[in-house]
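Only a single protein chain was left out; the remaining protein chains are all shown in position.
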Amino acid sequence: MSTEALVQFLDVQKIYPNGTAALAGVSFSIRAGEIHAICGENGAGKSTLMKILFGLEQPSAGVLRIGGKEASLRSTRDAAMAGIGMVHQHFSLVPSLTVAENISLGFEPTVGGVFFNRRAAHAFAEDLSVRYRLQIDPRATAASLSIAMKQKAEILKALARNVRLLILDEPTAVLTPAEAGELFDHLRQLKAAGVTILFISHKLKEVRAIADHITVLRAGKVSGSAPLCSLADAEVTRLAMGKLVPSVSRHADRAIGAAALQVEAVSRAARRSASRITDITLAVAQGEIVGVAGVDGAGQEGLVEVLTGDAVPDKGRVLLGGEQIGGLPKARLRALGVSHLPADRYKTGGASALSLTENAMALARRSPRLSIGQYLKSKACEVLAREMIEAYDVRCTSPRQPLGSLSGGNAQKLIAAREFSVKPRLLIAEEPTRGIDVLAASTIHGRMVDLARSGTAVLLFTSDLDELLTLSDRIVVMHDGRIVAQFISSPDLTTEEIGRAMLGLETSHA
Amino acid sequence: MSFASHIPGIVGVVNAMLRVATPILLAGLGALLSERAGVINLGLEGMMLSSALAGVVVSAYTGSALLGLLGAMTVGALLGAVLHGAVHILNTDLILSGVALNLAASAGTVMCLYWLTGEKGISSSLSSKVLPTIAIPLVRDIPLIGPVLSGRNVMTYVAFFAVPAVSMMMANTTFGLRLRAAGQDPASTAIAGVRVARIRLAALVLSGMFAGMAGAYLSMGYVSWFGANMSGGRGFIAIAAEVMGGGTAYGTGVAALVLGGAEALAVTVQSYGAPSELIQAVPYIVPVVALALYARQRQRRTAAQ
Partner (left out) sequence: MRKALYKRGARLCLILLVIAVVLWPVVASLDDPRGAFFTFVLGPFNDMRHFGNVLEATTPLLFTGLAVVIMFKAGAFNLGAEGAFFLGGVVATAVLLKLPLAGPLLPVVAIVAGGVIGASVCVVPAWLKASVGASELVCSLMLNYAALFIGLYIVNYHLRDPNAGAMLSYRIPLDGKLPRILAGTRVHLGLVIGLLGCALGAVYLYKTRWGYESRLVGSNPLFARHVGVRTVLVGLIAPCVGGFIAAAGGAVEIEGMYSRFSWTDLPGLGWNGLVVAILANNNPAFVPVAAVFLAYLEVGGDLLAQNFAVPAEVVGVIKALIILFSTMSIAVGNPRIKQLLVRVMPGARKLNTEVEP
């Protein structure tokens, strides 16, 4: 491993036209042949940094040097020419194309310059697969691959272009602890083959396991950059967080009441495997927070669909307070006191083009406070929105501005405010703090606990195992459409145990 | 009454079907290319109309039908580029830009016609040329299908060969691969280093070219003059044919034949005394019915899985 700098950031800034300074002067170096980790909380600037390296954004100021020479990457093509490849968090594979076609896309082997040489493309993909020991079927279509396979295909796609620097963006977010371990093995092999790796993550434990050098970002600046062996965990956390963030934890003094939600032997066969559930039985009591863990596609989506009125169960019953709610339409569920914080906040959770007021009032539109029959009281609607903004600390200039103009964290806070403030009997929360900054996440966690304290039954679906452990009273693990394990939350419970259950390796019922 | 005595009638209907289907098929292929690239081309109607005028004007002034055809295709391609420019550079709405193009073409062709001939209705004062029909020497003597296969307009043969050509292009060329990728997942395609904007420009230009062929056929093959609004909604019917065809070249071909056949049959029925206005409504009602049936079929298929 040489000490020669492959990539150098010299006081790089990125200021967006609306004034947000994503990077406020970043300076650090990535040495050739090392595994370099970039750490920091959501909102610290990791994404922006990576986009600049990959040609998706250009810096507003500062210099980027690659291989000693000043580089200006205006497109992903430029980045590829500079030997930079990236494995995206949400993957960049075209679903209907095969793995081989995806890998070759953009520099396809041809016959006579016009016709696509499929055979050569397949051979190339096979060759890569063998060379880097990443097993994959080049003929499979991208849509048919599992998450872990998609990631392998992504990596191969990046490697196909003769990369010097491979960027991985939060690669373990969608993997179980065991799959993450396998990924790390692959990364070590790549390092041995001479590839420099840039590993972006906010999970310190993983960074420790794999990286040589770490750079910590905080609020758009580098707060520290050093070889990992020289930094203790506490030191890294301090560099990343700066100030103390109020921690939220469930307390034993929360009263747990009668059963609110009862799911009894519910099954649903569906075309999509992620929607398939078999023989699900669980109960959530008033004031209880039950967390659901599982890898992507283990059936959580199917359960959510049944509970939120998007699908009808084939077998079994769903009861809320003793009443049958399985198969009822969404409007009815809302009337019965079911709230839902969806995973995709801009797709389902809100309308980006409409104002904060129009988003906030959506659930309370029939209440006498906001409407008399059909007539809407505009003033009252705005007052309601202001109350929510105040209570949830939503940073905005006016309730009239569109939802899309808020940052992810603030938008999520407003959406949470809307769903929580109707005092539901049951709250179904999906990935409530995914991709938002630490302060906003803390606010939402606090309000969720408050909601539980006031008697709401909460069913929490999340891939963030730390969040799961912090908030839940009980944890349920799904695998392949079934519930395979239940744990009662205790200080001894580790993410490893949950991780094994997520893979179906351990079934325990506490 | 023997079967043989009906043959001329049947042949006539089949030929009418081919005649009606040709512009729809050509424009339909144009709709296919743009739609698979992720840009729905609603301006096909206006492109066809403008190309029809261009064909008439160029062939009248140059005395050559071939140059007229090329002029029509060029105009179509240019309009495709203009549409792309509006959406990509000016950030206008794709669908409304197509609508605007149609309005501009409808008004603009009348204005051009007026300036060139002093008339607003029809181009009869221009001696435009005609695209020839082709008689194939041995084929035309084959019993039954001879009179159908031989003696069709050249554009019908072009359309016939365009279908496998487009199909092969989409499946086996790198351009086709990139086009399909750009249409399905432009973000990933861009990340792979493909210039999505260029692909879309190419798709719209090709789309315009096909519309140009269809337009040239309307004013130089179907009849030999240009009349205001002579495209008569065929651009939209072509889009319907593409949807019915399930987004494939062969499917579009079959759909165009079905629609052509429906109209040809309707015209035959007219000679038995049905009101001409209702017959004229048929080419627009059949696509709606067909689209509805196709959609229902697709719905059932996805529900069953």
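By letter and in written order, the chains are A and B; residue numbering begins at 1 in each of them.
Keep in mind that, in the parts below, a contact is a pair of C-beta atoms (placed from the backbone, for glycine too) under 8 Å apart; a residue touches a chain by one contact, two chains touch by 3 or more.
Small disclaimer: the values here were computed from a predicted structure and weren't measured.
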item: Full-complex contact with the absent chain, from A:334, A:413 or A:482; value: A:334
item: Sole residue of B:11, B:81, B:110 or B:158 that reaches the chain not shown, by the stated touch rule; value: B:110
item: Per the touch definition above, residue among B:16, B:32, B:170 or B:239 touching the missing chain; value: B:239
item: Contact residue for the chain not shown (choose from B:11, B:171 or B:291); value: B:291
item: Selected residue (touches chain absent from view) among A:110, A:352, A:470 or A:486; value: A:352
item: For chain B, residues in touch with the removed chain; value: 86, 88-93, 95-97, 99-101, 103-104, 106-108, 110-111, 114, 120, 229, 232-233, 236-237, 239-240, 243, 275, 277-278, 280-281, 284-285, 287-288, 291-292, 294-296, 298-299
item: Residues of chain A (touch criterion as defined above) contacting the omitted chain; value: 16-18, 20, 22, 47-48, 330-331, 333-335, 340, 342, 347-354, 358, 362-363, 365-366, 371, 374-376, 378, 400, 404-405, 407
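Here, only the chains that are shown with their structure count from here on.
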item: Complex contact set, residues of chain B against chain A; value: 172-178, 180-181, 184-185, 187-195, 302, 305
item: Residue numbers on chain A that touch chain B, as the complex places them; value: 75-77, 80, 86, 88, 91-97, 101-102, 105-108, 110, 114-116, 157, 271
